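Omission of a single protein chain aside, the complex is shown with its protein chains in their original locations.
Going in written order, the chains are labelled A and B, and every chain counts its residues from 1.
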Amino acid sequence: MGAVLGAVVGLDGRPHYLHSGWFLISVANLVVIVAMLVVFALAIVLPFPLGRREQ
Amino acid sequence: MTAVRLPQHADPALEWTGAKRRYDLVKEAVIALVAVSLLTVLLASLFSSPDVKPITVAQWSAAAPKDFLATALSELDGTSGVATYGPPYTHVAGAGQNIVGGVSLERALGVQIPIDTAQAFVLGPLAIPARTSPLIARALAIYEGAPPARQRSWTQAFATAVDKGNVVARVRAHRTLYGPVPAMMAELLAMARSGALDGALISTDRFYQTNFTKALLFLSDGSYLENTAAKQNLLGSQWGMMNETGNYPGQAWLWLYTFWYQIPPFSTSANADAQVWAIMGALSLAFVCVPFIPGVRSLPRYVPLYRLIWRDYYRREASA
Partner (left out) sequence: MSAPTWTGRVRTRGLAAFPPERLLPDTQPVYVASWIYVFGVLTLAAFVVILASGGVLALAGPAWWHTSSVGHFFNSIHLWSTELFFFFMVVHLWGKFFMAAWRGRRALTWITGAVSFLVSIATAFTGYLTQQNFDSQWIGTQAKDGLNASGIGAFFNVLNFGQMLMWHIVLLPLVVALLIGGHILLVRRRGVVPPL
């Protein structure tokens, strides 16, 4: 079972980073942070299905 | 259909008496649990998790013997990072980081995890082969019987020899310069390469062990562990606190904790840890106390995000 469920996407390889001056971030962390911002924006903007009303 | 009554600008402290809708709390919790479980299984199946093997002293001594010997010598003569660290490991007057001025919590709490580096990392482990090797037993006896100034001249001379290379030739040419130290270091290197030093550093006078302090401090005094980490962008100066080995996401939530180490004055300060932790302690306290901080607690009113969140409510309120 473990062999079948081993990593499909290998994340153990050479690390990828974005570097500008003193700013350095891993691509993985950047993806996570951007995903959080996108999910937050979508959560606020997407319409919420409104159910039955009660007084 | 009866009209929906919506109270105008309800007092947030009062219980809501306005319109409600049907809501299934338990169903929502179950759906959330199933969804998160499935998402987790998917992520675990796709990406697995990192498990980079730990570094052993055996590996270190084989891959970087010069660095290993230089570290061992510094532990022996009390010039290593741990030996000069101060509290909580060693008694060193004035050592320990200051938060501001001369205020140091580190010094105030004192030495709680005492380490005698010469004994812990060199003399103690060497006592094991000394039991069966008269050569090592004699070398240890000579070393431990010599005055500190003589010991220091031997270790420093040998450290210079190791650094310059051609150690065997140098030792043969000027034996008296180095005393028993070459024999001790050769034995320690052999112990390290065989794996015996890994075992010796973990063992104590008790059978069961769960504390790896000595072994880890020894590794941290050398450069091999750090060089391995640098290749993975894990150093403090590389925003390392946030990062993970390979391309795995790390701890993005630590961004502000690690940020300070990247900018002056903290990036060059000897007291960076104490200063950054003091700043983050204060900011963490402020984060907890947001409801009581004027200005900060009013920020949401000036950012129109709430209008988006409650747009349905405001629309109905306006038409009511």
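By our rule, contacts are C-beta pairs under 8 Å (C-beta built on N, C-alpha and C of every residue); 3 or more make two chains touch, one makes a residue touch a chain.
Fair warning: this is a prediction, and the values are worked out from it, not measured in the lab.
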item	value
Identified contact with the non-displayed chain, of B:130, B:181, B:200 or B:234	B:234
Listed residues B:50, B:65, B:124 or B:195, member touching the removed chain	B:50
Residues in chain B touching the chain absent from view	4, 6, 10-16, 18-26, 28-29, 32-33, 35-37, 39-41, 43-45, 47-55, 85, 87-88, 96-97, 105-106, 108-110, 112-113, 210-213, 216-217, 219-220, 225, 228-229, 234, 236, 240-241, 244-245, 249, 251-254, 271, 273-274, 276-278, 281, 284, 287-292, 297, 299-301, 303, 305-306, 309-310, 312-314, 316
For chain A, residues in touch with the removed chain	1-3, 5-6, 32, 35-36, 39-40, 42-44, 46, 48, 50, 53-54
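As a convention for this text, only the chains that are shown with their structure count from here on.
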item	value
Gap in Å, rounded to a whole number, between the CA centres of chain B and chain A	26
Chain B residues within the chain A interface of the complex	2, 4-5, 19-23, 44-48, 50, 52, 232-233, 238-239, 242-250, 252, 255, 262-263, 267, 305, 308-309, 312
Residue numbers on chain A that touch chain B, as the complex places them	5-9, 11-13, 15-17, 22-29, 31-33, 36, 44-45, 48, 50-55
